[in-house]
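Left out: one protein chain. Kept in place: all the others.
Let's look at subunit A:
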Amino acid sequence: MLDGLLLGFQVALSFDNLLYCLIGVTLGTFIGMLPGVGPLVTIAVLLPMTYGLTPVASMIMLAGIYYGASYGGSSTAILVNVPGESSSVVTCIDGYQMARRGRAGAALAIAAIGSFVAGCIGTFGIALFAPMLGQAALAFGPAEYAALIVMALVATSVLVQGAVVKGLLMALLGILVGLVGMDVNSGVMRFTFGQQSLMEGIDFVVVAVGMFAFSEIIRELAVSHGTTQEQVEVGSLMPTRAELKQSVKPILRGTAVGMFCGVLPGIGSTVSSFASYILEKRVAKEPSRFGHGAIEGVAGPESANNASAQTSFIPTLTLGVPGSATMALMLGALMIHGITPGPNVITDRPELFWGLVASMWIGNVLLVILNLPLIRLWTTLLKVPYSWLFPMILILSCFGIYTLSNDPTDVLMGAGFGVFGYVILQLEFSLAPFILGLVLGPMLEENVRRALLISHGDPMVFVDSPISAGFLAVASLLLILLLLPAMRRSRAHLEHEA
């Protein structure tokens, strides 16, 4: 492995490859900031231009765009509540609240530091475990995914703030919105009302930008109407010692969660950031701080999404199984260069594999160098009066949503979700369960149905596999733990009555 890493650094530190790495991460950071314009589109457009490069150089650049985007996405999430990437939606929740309290600089710095730490550990993890982890991905079938999602959903009940009924309602609404479109099993159209643009469902980015960015703008307009808006104190740029200390464990936990999710095809970085947020809230001493600017809510998810961006290369490279559309594109890029990914890629093309691994680490260093000085610049953005900032955010967001599929209906739908988000915020419902239902609900349905189809209707499939049985056991345990305090309380209540 040491020889491999040495070879890798030799390859990655050559002038050309270093330059492509820099181009990749810089481009990634910027497209990461634009909602809607994600690494998928950028890589697709750049792909033909990489035909002339060596395979190593093209992979280094494309990979840089991919993980660079997860850095950039957090900046706009924290500063203006616009999730630049779907994986930074979670960062909006507490990151933006930190910015409102004048801790934007600290939030940005922690996001960058967390991403860096996660990137380093993730790179090391790939170097160490790639071949083994690749095989582990195969152990996850529909039944295992279904059990994993059930566990996540049970753990999420923690996310529900205030009235439980309100939280459940939002989660159910999220699931309903997630079901819009064609059912993959039967081809039946659900809730499309004969509308063509709804046939393939509602894009997650449309909902996220609408509910976070647009609804926030509406709310600010309603609040600051007629009054001079108070200036947010930017405060110290760097995180305080206490904040750093608070972030260490979330960063490490987030990295672990992210690495795990990244290896599994089809889970991806958005889910990993949610998982980390849920975990942080679960283990926190005062869960009530979450949603009001808890630094752990930024540190964990930001580390998780970067770690998963790194480890998602494992199944792609060692199995030839792409976990996401973006990874499928990467796979295509490799095949165009005549390289067939698979278990032999490490021995057949060591310079490619180790060069890419080493370049990821270098890319992470470059991203920190690029991002930390930019924090000062970004925070000055907050001094710009909202009346100037809002039109800009609106235009950029609309542009981003439109480019998803060049469809103006998406922009209108985003506006609709903006109003919906405003209304539910006014009614004091929380957004997180809705977004989670939207992401996990359809995944759960698809995997449960698929697992049952494969087993020809035998429900034992969910407990036959030790992995899925394990997840379900943890879920039941959580459920009992969750109900216990309630039972104790009601008993105390009864005793009191008596």
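As a convention for this text, a contact is a pair of C-beta atoms (placed from the backbone, for glycine too) under 8 Å apart; a residue touches a chain by one contact, two chains touch by 3 or more; residues count from 1.
Quick note on the criterion: contacts and distances are computed from a predicted model.
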Undisplayed chain, where the name is taken from the UniProt record, one of "Elongation factor 4", "Tripartite-type tricarboxylate transporter receptor subunit TctC", "histidine kinase" or "Branched-chain amino acid transport system permease protein": "Tripartite-type tricarboxylate transporter receptor subunit TctC"
Listed residues A:Ala139, A:Val248, A:Met392 or A:Leu481, member touching the removed chain: A:Ala139
Full-complex contact with the absent chain, from A:Leu13, A:Leu47 or A:Val365: A:Leu47
Of A:Glu200, A:Glu428 or A:Asp458, the one touching the omitted chain in the full complex: A:Glu200
Residues belonging to subunit A that touch the chain removed from view: 40-41, 43-45, 47-48, 51, 137-142, 182, 184-185, 187-189, 194, 196-197, 199-200, 265-266, 315, 319-325, 327-329, 332, 335-336, 338, 340-344, 405-407, 446, 450, 453-454, 456
